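Handing you a structure now.
In this view, the complex is presented without one of its protein chains, the others remaining in place.
And then chain A:
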Amino acid sequence: MVFFMFLFEVCFVFWIISVASGPSPYYGVVGLVFGAVFGCLMLVGVGGSFISLVLFLIYLGGMLVVFAYSVALTGDPYPSAWRGYVDLFCMVSYVLFVVGAVMYCFDEWSLEGYGDVVMDASGLFSVRMDYVGVSWFYYYGCVMFLIAGWGLLLTLFVVLDLVRGLAWGTIRSI
């Protein structure tokens, strides 16, 4: 299990560094996808299975898809991958930076208590510490859920109306 966590962490850092040092957004999206996959697997390893699934769904299935479409619309026609020694130098310096940061702050960072389910809050009441409470939002809190959904729909229409005119619209005139 420790080996799995180590493997996931190494792969995560590798893909994130490939995003940071890559010159083109096309290959950066690939790196984001795989980095997010390994990040979710890391979350499963410390006990956040629900939040990992939610991250998969929303980040990979929602935001990355939208980002990939926008990159496909606006990207350059001849994307360049890792070019040579310049990017290798970037990657090595990022790795050294990450390792140096971890070594510097080793005493302060810990994942202790991440997978705990219930915690005591000042002796007054108990707080549930995992993220399964989000699923309660969809069942017990359905009215609030509907109002939140309505608020998002309203925001869409308000933003569309504010940017409607080309040069005489509300925001453009400022």
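We adopt the following convention: contacts are C-beta pairs under 8 Å (C-beta built on N, C-alpha and C of every residue); 3 or more make two chains touch, one makes a residue touch a chain; residues count from 1.
Assume contacts and distances are computed from a predicted model.
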Hidden subunit of the complex - UniProt protein name among "Gem-associated protein 6", "Signal peptidase complex catalytic subunit SEC11", "NADH-ubiquinone oxidoreductase chain 2" or "Coatomer subunit zeta": "NADH-ubiquinone oxidoreductase chain 2"
Omitted-chain contact residue, chosen from A:Val86, A:Val99 or A:Val158: A:Val158
Chain not shown, touching residues in chain A: 124-125, 144, 147-148, 150-151, 153-155, 157-158, 160-162, 165, 168-170, 173-174
